[in-house]
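Only a single protein chain was left out; the remaining protein chains are all shown in position.
Now for chain A:
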Amino acid sequence: MIELRQLTKRFARHTAVDALSLTVRPGEVLGFLGPNGAGKSTTMKMLTGFLAPTSGTALIQGFDIQTQTRQAQRLIGYLPEGAPCYEDMRVGAFLGFIAEVRGYRGEEQRRRVARVVEQLELDRVLGQTIDTLSKGFKRRVGLAQAILHDPQVLILDEPTDGLDPNQKHQVRELIRGLAADKIVIISTHILEEVGALCSRAVVIANGRLVADDTPLALERRSRYHQAVTLVSDEALDSEALRALPGVAGIERNAREHSLTLLAAPGQVIYPQVSELIRQRGWAVRELDVERGRLDEVFRNLTRGEAA
């Protein structure tokens, strides 16, 4: 379990993290969301014992990160932002070094390194120095380093930032595979990732917690939750659609003959809409129900704070 207690970090001119309190349980994949500069990385740096909090503290499986830093760090696998590695080292030597720091020697060390090399498909580049690797491979080396000791707590700062779609997919699959019975904290500003990966989303802005919910519940806060979008070949009778019970508003989309009907909070409007289409015999090509738009929720949550 990870417990943040009024965790605060003040720099000379501003407060980066402001009295953040949070509990994360094993099995949870926590998505840490927020605009750039919201304090995500600073929080992670404090959790991993790199930065000392100004006040408050955090417990990693009961170990205080300020007074029992070493014990806490043994339990954590950490991928810092940008996945820094010793660039002049060869991949194999680098992972060997990490394994040795983690206390593995001899056969156990070889076994650990071989396992992550297989997990992250690094065997092709084992003999290459890290500075010659592509961005995707570098990131994978960073991840390999983080999971080498099979940590109970995995803290990943923007693990998929700057990767191509295939690599993103691969990294997500890997994280999903690792997540069982671990605590995983991922910071990201890619919203699709949260829905795809996380069981819980925490949004911070200006160092303060502004939302803590499941991704689904966050989507439900969107005004597009349960909204229905129609695309037709002909003009639609927007008055009739607006008059349907439960419809809170109507928006014209950029595409021709395309409308989005917003649902009133707690209402489901899809049956009424499809019934009306059937009655009128409209030629509707597309009819979609939306779960809600995370980016819109995200903007609403963080904009007021950032201003």
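Everything below uses one rule, namely that contacts are C-beta pairs under 8 Å (C-beta built on N, C-alpha and C of every residue); 3 or more make two chains touch, one makes a residue touch a chain; residues count from 1.
Everything that follows uses one rule, which is that contacts and distances are computed from a predicted model.
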When you check the chain that is not on display against UniProt, which of "Glycosyltransferase family 2 protein", "ABC-2 type transport system permease protein", "Xanthine dehydrogenase subunit D" or "Chemotaxis protein CheA" does it turn out to be? "ABC-2 type transport system permease protein"
Missing-chain contact among A:K45, A:K168 or A:K182 belongs to A:K45
Only one of A:L33, A:I76, A:V125 or A:L230 touches the unshown chain, namely A:I76
Need a quick check: the contact residues on chain A for the chain that isn't drawn. 45, 48-51, 70-71, 73-74, 76, 78, 80-82, 84-89, 93, 97-98, 100-103, 129, 145
